Structure formats: C-alpha cells, structure tokens
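First the structure, in the form of structure tokens, and then the observations on it.
Every protein chain except one is present and positioned as in the full complex.
Residue numbering begins at 1 within each chain, and the chains themselves are lettered A and B in the order written.
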Amino acid sequence: MSQPPLLEVRDFGLEFRTRGGTVRALEGIDLQLHKGEIVGLVGESGSGKSVLSYALLGISDRAARITGGSAVFGGMDLLSADEAVLADLRGREISMIFQSPRTALNPIRRVGLQLQDVLRRHAAAPGVDLGRSLKERAAQALRDVAISDPERRLAAYPFEMSGGMCQRVMIALALACRPSLLIADEPTTGLDVTTQAAVMDLITGLARERHMATLFITHDLALAADYCDRIVVMHAGHAVECAPTKSLFAAPLHPYTARLMSSTPGERSSIVSLEPVPGNLPDLRRSDLPACRFAERCERATERCRRERPRLDGRSAHGVACWFPLREAAPLRESAHV
Amino acid sequence: MWRVVTTRLLSALPNLAGVVVITFILTRALPGDPAAYFAGAAATEEAIAQVRSQLGLDKPLLEQFFQYVAALARGDMGLSLTTGQPVAQELLARLPASLEMVFLALLLACAIALPLGVLAATRPGSWVDQLCRLITTAGVSLPTFFTGLLLAYVFYFLLGWAPSPMGRLDPMFSPPATITGLYLVDAALAGDPAMWWASLKQLILPVLTMAIFVLAPIARMTRASMLSVLSADFIRTARASGLSRGTVLVTYALRNALLPVVTTLGMVFGFMLGSSVIVEKVFGWPGVGSYAIDALTASDYAPVQGFVLAMGVLFVLLNLLVDLLYGLIDPRVSVTS
Partner (left out) sequence: MNAETWKHIRHVLGENPVTLLAVALFALFVLMALFGPSLVPYDPLASNSAVALQPPSAAHWFGTDALGRDIFSRTVVATRLDLGIAVSAVAASFVIGMPLGLAAGFFGGWWDRIVTRASDTIMAFPLFVLAMGIVAALGNTVGNIVLATAIINLPFYVRVARAEANVRRGAGWIEAARLSGNGDARILAVHLFPNALPPAMVQVSLNMGWAILNAAGLSFIGLGVRPPTPEWGILVAEGAQFIVSGEWWVSFFPGAVLMLAVFSFNLLGDALRDIFDPRRRT
C-alpha cells in the first residue's frame, strides 16, 4: 500500500557563497521519507548530509543560497515558507538532535529550564498535553528517555552529566512536543560503544512507538545497517544510491557504495581485506567539476560520466545515480517501504 | 561556596601587600629630606627634626616599613598640612562622592555599550558594526577632561539644560542627612524628591563624561563575546527547537556572552578610578580625587600618598568583587575551583 511521503525532497540544490569561491554543496537531491520510516543518510564527512538537514529546517548558514528544487513536508512547501511558520514547525513537527551533546546544550542553564523553554514555546500546539504543568511535562520528557529520578535531574546543569545522559536530554528536548519527523545528525559520534547502542536503541524504540519518521545521518555504514529500514548514500552533494537496507547490502549498485562497504569493518571482512575509497572528495568550489562527482575516483568512469549527471530515480525500489551501475537495477515497482 | 570566597580573598592578599609596599616606597622616595616635606615649607629646623623622629625617618628602612604598616592598621595615614585634619578621616568622608559617580557611570556605560555590542554582533560587517567601532574608538580616544569641558560647554553654556558644573549640589540646597554619603540614596531615604532631583542633575554631566570613556572596552568585549556565542552549538540547538528570536538572543546568547564581559569590568574600574580624578577636577566634584589634586598643588604630600594607597586598596577590592560576582553567575566555577 502506498501513502504519500511525509517529506519529499525533489531536485534540491544549495550553494554557499564564501570568500574562497562558491561551494556547490548540494545538487539534484531526491529524498523521500514516509511516516514511521527510519532512513539512514550515509556519506563521508563533507558529503552534504548535515547541510541538507539544516536547509530543511531553515537554519542554514547565512551564506547559503538555494539553487533549485523543492522540499515538501506534510503538504507544506518548506522552502517558500516564511520564518514564523518555520519556527513554529521546528521542535514541534520536525526536530533535530546533534552530535557532541554536551556542547549542544546551554552550559549555564538548568536542563529542566531548557526543556520548559521548548514546551512553553510550543504550548499552543494542538495535540500537546496542556493539562499538566510545564515542570511535570519536562519530568515526563526525561522519563520517556529512560532517565531515572527525572525530578531531581531537572535541576542539573549539562556539565554535571555524562555524555550519554546529555544525549538523552537532547533527545528528550527534541521529542518533548511529539514531532512527526526527527532528524538525528550523528547522535552517537563521540560516545563510547555501549552508550552508542543504548542511544540508538532509545531513538529507534521511540520512533517505532510513536510512529515517527526518522532521518538518521551518519558516516558509519555499519551503524546505519543495524538500525535503518532504508539507506540513502550521499557523495559530494549528490544522492547516489537509495535502497532498503537488505537490498543495499545484498547488492550495492553504485561503485561508491561498494567501495564504502569494503572499507567498513563487518562480520565477514577481516582487517586485511579492508580497502579505503580511493582519492578524496572533490573540491566543491571548482567550476570544472565532472557531472558525476565520483567520476575522478571511479575506475569505471567514461566521458559520459564527466559530461552528463546521472539521476537517481526516486520512485524505484532500489535507485542508483550511475550510468554504469554494478548490476542492473531492480525493475520499476510501486515504491514500498518496510 | 564559602570555599570559593575564601580562596579568592586569599589570592587578593599578595596584591594588597604589593600596594602597601609600593605606596611606602613612594612615601620615602621624595627628593631630598622627606621630613621637610611632611613638616611643611614654613617649618623650622626643630619642627623638621621633630617630624623626623615622629615618623621614624631616622630609623632603618625596614623598621620604618613596619611602623608604616602599624600606623595603617591603626587607620593613621598622617595629617594634612593644609587642613590639619587626619588624612584617613577626610578620605573616608569624601569617598562616597567619588563612588557614587563611578558606579552610576558604570551603569550608564553598560546601558549604552551592551546593546551597542549586541547590535554590532548580530550584524557583523555591516555599517552598524563599523559605526559602533568608530564611536567606541572615538570615545576611548577622547581625554576625559576634554569630554567633560565639551559637555559642560554644550549642555550648560549653550543649551542651559545642565546646571553649573560646580560640585555635587546647587548652593541653594544643603546636603541630605548623611547615612551612606551617597546623595541619591540619602535623599531617597529622607523622602525628599526635590533634593533627589537636584543631586541627580549635578551628577549627569560628570557621569556622562566618565561613561563615554569606558564605552569602548565594554562594547568591544560584548561584541566579540556575542559573536563567539552566536556561533556556538547550543545556539543551533535552540534555533532548531523553534525558540523565538528574542529568547535565543537574550536568554541563551546574551547570558552566556555576558560572562567574559564581567571579567572585563575589573579593567573598566581601573580606567574609571583613574579618570575620576580628572573628572572631579573639571566639575569641582568634592571627591577623593580633587582632595588629592588640591593637596598636590599645595605641596601637601600626606593626602596624596593616602589617596594613592586608598585607590590601590579600592581597586584590589573591586577586582575581588568582580571575581566573586563571576563566581556567582557562572555555575561551572564552583566545580572547577
């Protein structure tokens, strides 16, 4: 059965005007997210994953310019909405959590007050529980993320808490008003492995429970494999492959995806068999960028790759943006989601 | 909490000691015979000899130092030649006048410089920013005596808005009953609005003069601090949570940005205490600065040295206060100290 996607991004492009030149950060991005889906956005640092999410929320850097495309959330055009509307959306319908949780929280403000700030801001939103006081709701938010003794924790400062606990607080902050979309930008980077697993379990558990769409941004392919229904692979500002997790790992179609997998430790690989992806991300300020930005790192590249940009077919079950994919792509079907 | 207070107090002690040592050196550094200076120009040989033994100037330097410290501990800073009054007493009596002016100037400077700094930080590189920089640089380049005179000329002579720049109170009024020595406070406590206004009117020009001088460091620090805070991670989180622009700017950004500004206050006090001397001269303000200047002109040295010592001690204590204030408003401090 098909439902219209909660978030639909089509042919989205964005650039930054800087002193050193114009950085073409994103080009032709196609992305879809359905209600309740957990999608992983995977790519090297600098591939544009975070930039995309900031643009969706409308909190991009001053120097950012949208060059084209559309982003529609629940029927509303995010790109043409004015600031007041977007500000209402943030924290209430679309929330975001960041890496380095301790620095992402106000260091001199008590955690409880920070929660209350968000709750108060969106107090008039429909569907939000007005019956209880802000303090009670803040305590409840902490309870929802499995923080014990929440009433006492409300008075704590971020520097008094561990990294994992800070991340839970940030999740509580993001989910306090029950958004329908959560963007998690590298939420486990910087945390130790056990805490990583706990945080990921928490996020995905809450997502399933609340039927919340989640966009999980990471550079760690293995982590995405463990938790995501679908994965979108990004490279140098392009979305290059998009498939359900199982299909992606069973048969990656884009050369870059395959390279990523062979550079990531997994159950079946040994240290010796790991190979890094050749070359580096191209400098996005260049005016002579090849149309397919992986062309210079790809041994299968031809003249066509340099001239013509391959498009990702968002509607197919396993889409790939490549003129010479590793295998034939799966036949067109109605898009299905797990 | 008390541990923080005591550690700060202890760290101020070496500075206090240094202040005392330096002022002692200054009292003994007078060219020629110090005793002659303290006895006065009209003193006879015997009077000078008497002063010399009284002050212990014939004893070894170290012993003199201990005598000096002992005298200070008793509150004895010597006698003023011109007035015949104990220096310590006169300094204490005049201190509130200077302090009232200094604190009001600080308040005014903050009221102008903080918004200016925030404005410049929210529009970096714009003409507002450049203007802010120009105004503050100009402010700190203006010698206080010049600003004072200029303000007096414009607002008193030309516009007639300000009262005559001569002293704390119009000669028609007599000062309020001394409780704190701060006219505004005392007038308020006595429930006398006419007096209160009269005192305020006399305060405006001197306070404005001093405030202009210290606008620059406060505005610059606010700007730099805001710029740094506005690019911090937690501001991004606040925006991503949909908090209003006002909340983000004030409750999240400004409160964090003010912390470094508070640490600048110590330096600001230094500028102000120094320039208060000049401002008091320009406006005939009966504070400790003009007391020292009058004494200086009359070659009366004890008041001058008492003044330097008092200012040094005051400055150390003010810095201590700023430190403690910082410790109070930054919750992270008690953990790390």
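We take it that a residue touches a chain if its C-beta (ideal position, glycine included) is under 8 Å from a C-beta of that chain, and two chains touch if they have at least 3 such contacts.
Because the structure is predicted, anything quoted here is derived from the model rather than measured.
Visitor: Missing chain touches which shown chains?
Guide: B
Visitor: From the list B:103, B:145 or B:173, pick the residue that touches the absent chain.
Guide: B:145
Visitor: Taking the entire complex into account, which one of B:19, B:110, B:182 or B:232 touches the absent chain?
Guide: Here the residue in touch with the unshown chain is B:19.
Visitor: Residues on chain B that touch the omitted chain in the whole complex?
Guide: Considering the whole complex, chain B reaches the absent chain at 14-16, 18-19, 21-23, 26-27, 29-31, 130, 134, 137-138, 140-146, 149-150, 152-153, 156-157, 164-165, 220-221, 223-224, 269-275, 277-278, 281-282, 292-293, 296-297, 301, 304-305, 307-308, 311-312, 315-316.
One rule holds in what follows: only the chains that are shown with their structure count from here on.
Visitor: What whole-number Å value describes the gap between the mean CA coordinates of chain A and chain B?
Guide: Centre-to-centre distance between chain A and chain B: 54 Å.
Visitor: In their complex, what parts of chain B are in touch with chain A?
Guide: Listed in rising order, the residues of chain B that touch chain A are 232-234, 236-244, 247, 251-252, 255-256, 259, 330-332, 335.
Visitor: Going by the contact rule at the top, pick out the chain A residues touching chain B in the complex.
Guide: Contacts found on chain A: 57, 59, 87-92, 95-96, 98, 100, 103-109, 117-118, 121-122, 157, 159-160, 170, 173-174.
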